[in-house]
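A protein chain is absent from this complex, but the other protein chains hold their places.
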Amino acid sequence: MENVIINYLQKPDINDPILIEGLPGVGNVGKLAAEHLIDQLHAEKFADLFSKHFPPQVLVGEDGVVKLVNNELHFVKSSNKDGFDLIILVGDYQGMTPEGQYELASKILEVAREFKVKKIFTLGGYGMGKVIEYPRVLGATTNKGLVEEMRKYGITFPKGEPGSGIVGASGLLLGLGVLEGIESVCLMGETSGYFADPKAAQAVLEVLTKILNVKVDFKQLELKAKELDYMTSKLKDLETSMIESQKEDLNYFG
Amino acid sequence: MENVIINYLQKPDINDPILIEGLPGVGNVGKLAAEHLIDQLHAEKFADLFSKHFPPQVLVGEDGVVKLVNNELHFVKSSNKDGFDLIILVGDYQGMTPEGQYELASKILEVAREFKVKKIFTLGGYGMGKVIEYPRVLGATTNKGLVEEMRKYGITFPKGEPGSGIVGASGLLLGLGVLEGIESVCLMGETSGYFADPKAAQAVLEVLTKILNVKVDFKQLELKAKELDYMTSKLKDLETSMIESQKEDLNYFG
Amino acid sequence: MENVIINYLQKPDINDPILIEGLPGVGNVGKLAAEHLIDQLHAEKFADLFSKHFPPQVLVGEDGVVKLVNNELHFVKSSNKDGFDLIILVGDYQGMTPEGQYELASKILEVAREFKVKKIFTLGGYGMGKVIEYPRVLGATTNKGLVEEMRKYGITFPKGEPGSGIVGASGLLLGLGVLEGIESVCLMGETSGYFADPKAAQAVLEVLTKILNVKVDFKQLELKAKELDYMTSKLKDLETSMIESQKEDLNYFG
Partner (left out) sequence: MENVIINYLQKPDINDPILIEGLPGVGNVGKLAAEHLIDQLHAEKFADLFSKHFPPQVLVGEDGVVKLVNNELHFVKSSNKDGFDLIILVGDYQGMTPEGQYELASKILEVAREFKVKKIFTLGGYGMGKVIEYPRVLGATTNKGLVEEMRKYGITFPKGEPGSGIVGASGLLLGLGVLEGIESVCLMGETSGYFADPKAAQAVLEVLTKILNVKVDFKQLELKAKELDYMTSKLKDLETSMIESQKEDLNYFG
């Protein structure tokens, strides 16, 4: 079998689309954001990607029916004149090896060429190692003009961050895209990195939807974020009361 | 050398066969079941699979003669009108890397195409982490119709299980088989997962033989299961007496 | 570059040669034996094998000149009518991955075909986990006839040994050789496996030279073995005196 297989369900009729990538990663920020976008814009799946660079695994649905792990391409045509047609990439896994990452990103860029994608936005999380109340959205782009353009939407470009660069599909699509002459932006929502983070996903989407000139409802993400906040605060209470109780214990020796 | 080599000893004359897979895995349930089936139905080997995705190893027989580690394809023609011709896949190893797993499953499906396999049953164990008195047989299939059909044979499809999906050949043959238009079923016998489990293998085979409309003698598996039960009960006795003895020790402080 | 490169220095004029393999492995038994054979029979190098399956490394000689790590093929023409022309395979490393092992063994067998090799002897160690005074030579072959033939030379074929089979080039050349119709024997000298073992290498060579009907001087190996015995006995003395001293310490509490 080929290293990467694309199975088209249809070849959508879209014009100069923008490609959005949201695969699993830090805080699953990109995946949550892209899936929410698919849900809200009623995007339609048009292709499956299978690859020997994914785990040799099927997932089993609630109905007992299996699904080979994959990446998926969805599309949505713009509902207004000033908007953009979109291709949205989501999936169960990223490539499991460096070589796999390169081959998958390379295949995605083949699709991008075929559909004449004019810009790529990759979505991800920026791990902060602590809970973030108001996550900022950091950016990285393929040229200086885009940096200036993106600043207008409130995206920050702090010097020296991310210091270790961007690893995985969110970085490679930009880096390999340059070789194909495609300009791209990576949007990274600040996140603790400890759990799937709907708040960071919302922060990223709020910026992205402004850029794309589309409206989406954030209720579902906000609900998830509230549940998470509740659980986090409970954990903090527990932590505090444990520290208090330890202090009391120490008082015996005070 | 090619990544996967198939050496045919003969090309059997079989019609619309069903493919049964039983390779090493959790509790070696699939392997035990498939080997018992080969034994009972007097299936005949017709092909060897060698691959650089297997360990670089030969096994040494009791007579001092070596055998390169492999997978094997056996066949059996149906002895009655209402039965099915079978191809049975067994072997020493599964592919050792994700890439190897995909290439091997892909090669098996080439064989399936060539022999016009109409259905695949993959056999495996479902690890429970504790000894199971009466193992159930869990199922997963490639479509909802098959789920309903399989329920009739007592196969259970509990929601959300197996939560982590099915990894390895038993999963991939289903997942990649769908892309080839082959419908398949995975049968998983509940097992502790701690040792090769003949009881789980028998549970799987009892269901499978009903589906296939063949009769097999389970004496050998029952014997192995009894030996295992005996050993397990001895271990439990030992465990119990150790706990008792610890309780007595603690009584000194009671 | 190709995965495996063979650079011929010359194409020797040899007839129905026997191929001897002695690559690094357990106790370096095979390597020691094959290198001693090359030395004693004044075998001549005729080809280098380089491969991306070896480490990316050059060795530096005492003169400051580098050598890319490799495998080497040497040959020797028989000096008498009843003898055999030989090809001897030695080297710095075996392939570092299963895939590499298969590709290298496969390439060696291409050479074997080209030179019409009629039999292969692979040499190795059989790890015993303890020092062996009089190492036996265990065998494994590609057919029953060879087992009987080899028994005559004092080679033992104990049932169920080696239980884990034979891993690496010494096993693969047999296993893949069968697919090419080449009959082969693996000779394994018993060794502790803790250090390079000249005694086991000599045991293997004594048998092999009888089979090949050649005479070699074992002085160098015997010298190395004596040095090793001396060091081993010193270690044992040390061990004994440490145990004695501990016993004395314990007497204080006696």
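Just a few scattered comments:
Going in written order, the chains are labelled A, B and C, and every chain counts its residues from 1.
The rule is simple: a contact is a pair of C-beta atoms (placed from the backbone, for glycine too) under 8 Å apart; a residue touches a chain by one contact, two chains touch by 3 or more.
Model, not experiment: these values are computed from the prediction.
Shown chains touched by the hidden one, complex as a whole: A, C. Of the options A:21, A:48, A:85 or A:103, the residue whose C-beta touches the omitted chain is A:103. Of the candidate positions A:30, A:91, A:139 or A:193, contact with the unshown chain belongs to A:139.
The omitted chain makes contact with subunit A at the following residues, 95, 98-99, 101-103, 105-106, 139-144, 147, 157, 159-162, 165-169, 171-172, 174-176, 178-179, 186.
By the touch rule set out above, subunit C reaches the unshown chain at residues 1, 5, 7, 50, 52-60, 62-69, 96.
Convention: only the chains that are shown with their structure count from here on.
Shared contact partners of subunit B and subunit C, listed by label: none present.
Most remote chain with respect to subunit C, judged by CA-atom centres, is A.
Subunit A and subunit B have Cα centroids separated by 38 Å. A separation of 54 Å divides the Cα centre of subunit A from that of subunit C. The set of subunit A residues that touch two or more partner chains is empty.
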